[in-house]
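The complex appears here without one of its protein chains, the remainder shown in place.
Each chain carries a letter (A and B) given by its place in the written order, and its residues are counted from 1.
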Amino acid sequence: MTSAASRVLAGVGRPVVGAWREARGLAGLFLDTFVAVARGRVRGREVVHQMYLVGNKSVPFVAITLAVLGLISVFQVATQIKQVIPDFTMLGAAFMQMMVREFAPTITGLMVATRVGSGIAAEIGSMVVTEQVDALRMSNADPVEYLLVPRTIAAAVMMLMLTIVGIICATIAGMLIARSGFDVSFKTFLNFQLLDAGDLALGGTKALAYGLAIPVIAGRAGLTARGGSAGVGRATTQAVVATSFAVIVLDFVISGVSYVVFGQ
Amino acid sequence: MSAVSGFFASIGQAVLNLLRTFGGACLLLGRVIRSLFPPRFDVHETWRQLYHVGVRSAPIVAVTALFVGAIMVLQSAYFVKRTGATSLLGYGVGFTVFAEVGPILIGLMFSGRVGANNTAELGTMVVTEQVDALRALAIDPLRYLIVPRFIAMMLMLTLLMVLGDLFAIAGAALTSDALLGVDWRVLVANLIESKLLDELVMGVVKATTFGVAISCISCYFGLSVTGGALGVGRATNNSVVANATAIFMLDFVVGWIYSL
Partner (left out) sequence: MSAADPAVRIRVEGLGKRYRGEWVLDGIDLAFRAGEVVGLVGPGGHGKSVLLKHLPRLLDADRGRVVIDGHVLGTLRAFELARVRERFGYVFQNYALFDFMTVGDNIAFPLRQLAAKVRPDAAQILARVHQRLADVGLAHAFAQFPRELSGGMKKRVGLARATIADPEITLYDDPSAGLDPVTSSKIFALIDAMHRRVPTATTVVVSHDLDRMRAVCHRWVMIERGKVVFDGVTEAIAQASEVVRRFFGEAFS
């Protein structure tokens, strides 16, 4: 084979092989986490502590972000409606349905990926680099069980709660702007008729999936950190990108499956 | 009683932190702008940054945009099926993607890929005293490090937004064809007919402002790192969070200005 051809092949092949190894490593970590949870080797107090950390850090952030999003969405859509057919009766209903199905879980997921994902990677990454993870292994404390399991459970539970908080904040913000900008009464806006169990299930599944994926992916980035502060920085960056991307891919997959299988 | 005062104290602390970050980033922006007129910055380094930022972020922006278009189609499909208004699919998807969802999601991915990396890089340089070394060699870190990154990130995000819009359309078209049975040509034609130029431009303007914000914020956090490896991690964490907040705030501001 000519050297040019082999170089091209290597150029294409190397990232693919690399991606495959990453996928395998990640799958292995998922499995280890679930096995540890299934075995019941969970430190309850640590889980609660982690839930507090995740929630405490994220609630204001999620609340503000989703309130702004609610504000913008309602404003934009209402402006459009006003120009076409000024009938605002379904505005609130459609808005809330979109929030529950798509925007609240996904935007909350992205916010949590940003805040909590990079936090976990930074924490675990600096533990790796300062040999604390080795010290854990020396005392036969499995780093996955000790570090990741509590964070994974905490994140899954908190994602659901944060999504609910997000929906509430967005709805309140949307309600306020609908009233002040377009004279839509609160009662008209708070129209639940379009929301059904399928929407709630979809939103809930997304939130849960994100909550499980983010800590594992971020944890893996942290656990594979090498080389001092540069390594920790790199791990944190990797975690942010990988978790955000995972949220988007999961969103697509879950939406797709939901549509194709359930017509939802 | 102390719990109540503790609560207010933490709110006060949060506000102070917010103001400090905002102020710091604005000051940095001011200094950067001053270095642009007249142009006093390292051109070679700027080209290098343009290359790195572009190469690093283009793939992920493209793929993200692909998915974003697909997701929007899937979500709209539900309504479309209920109301039978397939002709509105192109409009609905185009509107949301160009004006809102596109800029926000691409902005967030860019912030993660490039912004976080930037903070980590600069932070490591600070911690390993490389920035001090530059100063000792009478090289102004602003000219050499900051301004090139600012220009690169602002330009790149603007260009990437356009690229992203194209990929989002592609993703939407593919999904509507494969999963909804709406021919992709119909969707694209629909889109073009919808005269969404205003929304497109607004999206790109948003992207430019995001680029300015992300570069200033990520550089600010990178330069003010203290405390070794953990400090770099924490600064990267804070930078990404601040970027995300800024993206949403600016999204609102630009949208509001456009409506005037």
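Here are a few things to note about the model shown:
As a convention for this text, a residue touches a chain if its C-beta (ideal position, glycine included) is under 8 Å from a C-beta of that chain, and two chains touch if they have at least 3 such contacts.
This is a predicted model, so every value here is computed, not measured.
Every shown chain touched by the omitted chain in the complete complex is listed here: A.
Between the chain not shown and the residues A:V8, A:L31 or A:A135, the one that touches is A:A135.
If you put the missing chain back, the residues of subunit A touching it would be 130-132, 134-141.
Here, only the chains that are shown with their structure count from here on.
Work out the mean CA point of subunit A and of subunit B, and you get 18 Å between them.
In the complex of the two chains, the subunit A residues touching subunit B come out as 60-61, 64-65, 68-69, 71-73, 75-76, 79-80, 94, 98, 101-102, 110-111, 114-115, 118-119, 121-123, 125-126, 129-130, 228-237, 240-241, 244-245, 248-249, 251-252, 255-256, 259-260, 263-264. The part of subunit B that touches subunit A in the complex is made up of residues 14, 60, 63-64, 67-68, 70-71, 74-75, 77-79, 81, 95, 99-100, 105, 108-109, 111-113, 116-117, 119-121, 123-124, 127-128, 175, 179, 228-234, 236-237, 240-241, 244-245, 248-249, 251-252, 255-256, 259.
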